[in-house]
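Just one protein chain is left out here, and the rest sit where they should.
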Amino acid sequence: MHGRIQSPAAVLSELPADLPEQVARALREDIGSGDVTAELIAATAQTQARVLCRQPAVLCGAPWFDASFHQLDPGLRIEWKFADSDRVPAGSILCEITGAARPILTAERTALNFLQLLSATATVTRRYADALAGSGCQILDTRKTIPGLRSAQKYAVRCGGGANHRLGLYDMVLIKDNHIAAAGSIAAAIHAARSRSAVLPIEVEVENLEQLRQALSAGADHVLLDNFELDTLRAAVAFNRAQPRPAMLEASGGVTLERVGAIAATGVDHISSGALTKDILAIDLSMRFGTPAS
Amino acid sequence: MHGRIQSPAAVLSELPADLPEQVARALREDIGSGDVTAELIAATAQTQARVLCRQPAVLCGAPWFDASFHQLDPGLRIEWKFADSDRVPAGSILCEITGAARPILTAERTALNFLQLLSATATVTRRYADALAGSGCQILDTRKTIPGLRSAQKYAVRCGGGANHRLGLYDMVLIKDNHIAAAGSIAAAIHAARSRSAVLPIEVEVENLEQLRQALSAGADHVLLDNFELDTLRAAVAFNRAQPRPAMLEASGGVTLERVGAIAATGVDHISSGALTKDILAIDLSMRFGTPAS
Amino acid sequence: MHGRIQSPAAVLSELPADLPEQVARALREDIGSGDVTAELIAATAQTQARVLCRQPAVLCGAPWFDASFHQLDPGLRIEWKFADSDRVPAGSILCEITGAARPILTAERTALNFLQLLSATATVTRRYADALAGSGCQILDTRKTIPGLRSAQKYAVRCGGGANHRLGLYDMVLIKDNHIAAAGSIAAAIHAARSRSAVLPIEVEVENLEQLRQALSAGADHVLLDNFELDTLRAAVAFNRAQPRPAMLEASGGVTLERVGAIAATGVDHISSGALTKDILAIDLSMRFGTPAS
Amino acid sequence: MHGRIQSPAAVLSELPADLPEQVARALREDIGSGDVTAELIAATAQTQARVLCRQPAVLCGAPWFDASFHQLDPGLRIEWKFADSDRVPAGSILCEITGAARPILTAERTALNFLQLLSATATVTRRYADALAGSGCQILDTRKTIPGLRSAQKYAVRCGGGANHRLGLYDMVLIKDNHIAAAGSIAAAIHAARSRSAVLPIEVEVENLEQLRQALSAGADHVLLDNFELDTLRAAVAFNRAQPRPAMLEASGGVTLERVGAIAATGVDHISSGALTKDILAIDLSMRFGTPAS
Amino acid sequence: MHGRIQSPAAVLSELPADLPEQVARALREDIGSGDVTAELIAATAQTQARVLCRQPAVLCGAPWFDASFHQLDPGLRIEWKFADSDRVPAGSILCEITGAARPILTAERTALNFLQLLSATATVTRRYADALAGSGCQILDTRKTIPGLRSAQKYAVRCGGGANHRLGLYDMVLIKDNHIAAAGSIAAAIHAARSRSAVLPIEVEVENLEQLRQALSAGADHVLLDNFELDTLRAAVAFNRAQPRPAMLEASGGVTLERVGAIAATGVDHISSGALTKDILAIDLSMRFGTPAS
Partner (left out) sequence: MHGRIQSPAAVLSELPADLPEQVARALREDIGSGDVTAELIAATAQTQARVLCRQPAVLCGAPWFDASFHQLDPGLRIEWKFADSDRVPAGSILCEITGAARPILTAERTALNFLQLLSATATVTRRYADALAGSGCQILDTRKTIPGLRSAQKYAVRCGGGANHRLGLYDMVLIKDNHIAAAGSIAAAIHAARSRSAVLPIEVEVENLEQLRQALSAGADHVLLDNFELDTLRAAVAFNRAQPRPAMLEASGGVTLERVGAIAATGVDHISSGALTKDILAIDLSMRFGTPAS
């Protein structure tokens, strides 16, 4: 636990380039032609607010939260008690905001909407990551994300201890049955894909061990074993390990917190689940106002 | 149940003006520098796909789904079996898409991401609306929404039988304790707000019956009764009805499917819940590919 | 009269969220590929400029004026002698700008274009508001605005002592004859509209007292009496006041400075006029350059 | 008078590249999260509407009007009875719109706002152009324009028979007293400017005949004679004509419809007036609905 | 050689999502407030134009060329004689455009600017690819690209027979000396990077064989051998092949058409060169106008 002043610039390098735009868009949709209640507050009024987290959570979204306030008023001071990725006990004060009352009240909802959403994803990912601790298997996200916020959610998955699958259609080849049918064979599909980019990883989604065999012999970097039984997963792992150049194996389908440990025990490298990003149970946050410290 | 070809233009009037931008943004974040797997499919290949809904749901998001495909290829043909707001049984085919295979495969995930998200909100709203059926009380949404998609989620709430609370900070005055403290009294706050707009509705959030009395005598249009016990809600309703110009009463706090009927039975006009839009349990959809009908 | 340094951030809460974009767009259309005359001025030259108002006016647009300069050079210092909404005598110095000469010269025209436009709207609105002083009746704007600047003009109307009618098609239901014909009756139209939003005010435009009766009995919040004779307005007011839940009555049509007092005397609550925002007589401003104070 | 179907594409070449964006922005600010009254009209309803012009005017803005409807629904059919630049008698029907009722009602106000604004500028410009007919002198606009709509207003000036002064700070050098002081002399300022662009016209604003002499001998392309008396204007014209390479002379200051003929009679080439674009008296238009022709 | 009508939609899947925006931006910067020469051509005039390629080249940019015309006028008909990636002899007609004369003249320069730029990159890449033919070694691009056009240039490299290196800072880890110093060792840097994404390839830039050894033993997917002598490259290849899991080896530095074959002969998998995209020798194209075919 540590106090710090979050500077948006200082963290921008490793954050999505569209973070400022995501925040600006959210502020615009909430403020519209002007906050009609803000005028009830004197322009010179100062205030202090604290964000309370009412449930155990993994914090995520501080840079979005900060930007929500700083895009309105760069002079607001935000002091964090926790950092993104930290586990936060129920009842914790996450941060304190001090400064002009109007922009704090105006940005409050937008800032909390980001924080409760991204912390939700980090928190649920953390549960899966904890269930896999020690197994050598990683939990991965998917492209089943909230439209317009994929880069933010991918960041949240990392904060929760997960790792990212491909960002979109552009940074990895994922060959499915449609593509195999079109190319004629798994080998033909992999060969066609390899010529496009020297560095794009190639994954093949397979339905059985015979397809796995074809994918491996054609040089797939990753193989997605979709809806395989545990026994078949074990056989796939064994077969893969016997290859001169084994691929990374990813299991998907029927992934729940209860089953994830058993899936990992088969020896697969990755388990992916759409639930990390398509389902949201917003973390319960609230903002409490007080008198500014002097 | 009815077949139709959805034309984006035909429904645009009552839809959010930023719908096309929401869809374009989602496509951009997924396609990036190009769908690296699309080239495995012949440019001239045609296909047919069906969207299957694997659980009972209220459909919502067809215009976003359609736009996802039509922004890539206006020539794709989409025939819907259900319309937004329809209750859909588990196992239903929602629509059929026919046309060029590449754009169908490229837009698939984006289109489904919108549909599973917005149908989730419509479906959960429908459950609350059903629980209130016959009570004369409406379920309302809040500003606790997914950043960047508020207008879409507000539409989904309407599809689910709910009604919309304010859109943002600009279209309604909602006076909270900060504003009351700043203005000096509830009456002073209402008076100051009234002069800004002739048509803006004014709501006051109150904590007890005395504050309700002040809000009513100052002419509030709506009063938000936050975290009131059922007995106190009943007293508030009775007091309000005895006024020459009663306000609309809204209850919030501790709203669950189990409790919502009892809250409505107190006689309040509206019940609002952040859960409609901040929590998401994506509807389980999948796309099945076949041979195009000729 | 008071001196102050305008900080864009400090006033943003109650201002349109698109203010920065309105200013950026105006600067871009004026500067284009670069101010070709600016290079004649040394990059290090400092200057001081004063804005002179050559006619009596109500000031409006200071935040837009400030942003025009500060988007080019945040280091420019602007000291205002008047604030938005202030009545300004002819010949007044409105503000002084001190700093680098190039950005001051480059932004001058854009800044003045905003100020002369918005002050024009505030000034004409003030005349109507003065004519209504003491009547209890408010002057309202309409949707007849300059494309792209509605939120700015709505703000100017408030600065002139008027109040805002609806912002757009999204924040109020205004039922006209087309809608009544489509719905079958005024009552049916109001009922259909009410279910969409719990808080959207509903107004009906009526042509005669019988339609007023129908609108009131169906629970309209506002009624627009378009082109009513003064006698009929008086009858409408009397009828409305006799209702258990009277609506707000708005008169429109044939509104001039000469007639507005007589219309208000009928007892209507609001008078709306498109002329506030669709006609512009730019306030006569000029910038005078001098030596910077040291 | 002629009937035609306006196609946005067919006229785009000579129209501002930001026309589509100007229209999209205006539609967005009016429609926001959706036209709440549109749902009262059946999605399948068709209608026909006519635009009536209640005063004599010069038509301007048809491409903006058309785009307002076609961005919502490309299927709407618009038949014009007049073309931009045409003189229109009071009481004329300008065009007929046929198609789906919802998009017609939704875009109505935006389309009319453009048409009444741009026709206002064309109409007032036409009055000045008529007053100059036969004089060989042209009426010019200035940079005193409505922020965000300069290119549209410059087009309107051309439709009214005026000619355009510079578009912005980037396409012409206009040397004023600040620049002369900075450069040391008129000649030095012109010389410095000439090196930037081979084709940029150079204009010098002068206050007396001696400055005119300096500007001419330094090779100015245009000279702006600001607030000159008529006698001095005549002397300036005579002096200029006696030069080997006369410049174009522009008079400004105190330009009214009453005086403009006398100013032209001095022999100046151009007269510029900010009033063409900074003052707006919207043309009185209305839309009448009927049954669609079949 | 084959005739076809290029439809933007049909190829969009595998093209950059920002293609339409790249084209719109280019048209806007060229057209500005309107093509002032277009009005000299009758609005109804039709024309036909052919694009002539005056030097041997590899065609690239047809979708950008098409979009330049179709964004102005979707009705223009463009018939291609060659497709992207085709080798084109000097003196070839690339395509014919038929339709309205104004939009063809207005878009001509923008369309050619894209075509001459992207064909230049494809053509130079082709030379390198040809020099590597049969070697099993691929030529790769870098991040040394024209700002704003990276995705287009990456596409051009593929059309020329090259393969793409990483798209940007987000889709591959490239560990350089700064990162090694910060992490403490190559192994520590690779380990830290691996946890972020399960699918991101990891490359290490090394300066000598000892660093190569460290990179390989830490599991690097790719190793960049910067400015290695040919002998050292051969030693690196031999060492790598002796590993249980060899990495892909990339050579860079001092890459010229003359030396590229010798570098490939060392056995490296990839050779990268910034010259493919940072240097441009525009292909010599011109448009010839004729009478439209009837």
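The chains carry the letters A, B, C, D and E, assigned in the order they are written, with residues numbered from 1 in each.
By our rule, contacts are C-beta pairs under 8 Å (C-beta built on N, C-alpha and C of every residue); 3 or more make two chains touch, one makes a residue touch a chain.
Values in this document were obtained by computation on a predicted structure and should not be read as measured data.
Although it is not drawn here, the omitted chain touches the following shown chains in the complete assembly: A, C, D, E.
Considering the full assembly, D:R166 is the residue among D:R25, D:R109, D:R166 or D:K278 that touches the omitted chain.
Within the full complex, the residue among E:L76, E:L105 or E:A156 touching the omitted chain is E:L105. In the full complex, the hidden chain is touched by chain E at residues 18, 22-23, 25-26, 29-42, 45, 47, 101, 105-106, 109-110, 112-114, 116-117, 143-151, 167-176, 178-179, 182-183, 189, 192-193, 196-197, 200, 274, 278-282, 289.
Looking at chain D, the residues touching the absent chain are 138, 140, 158, 163-167, 170-172, 195-201, 203, 222, 245, 248, 250, 269-270. Contact between chain A and the absent chain runs through residues 9-18, 150-151, 154-155, 167.
In the analysis below, only the chains that are shown with their structure count from here on.
With centres set at the average Cα position, the gap from chain A to chain C is 43 Å.
The set of chain E residues that touch two or more partner chains comprises 32, 167. Taken as a graph of touching chains, this assembly fits none of the simple shapes: it is neither a line, a ring, a star nor a complete graph.
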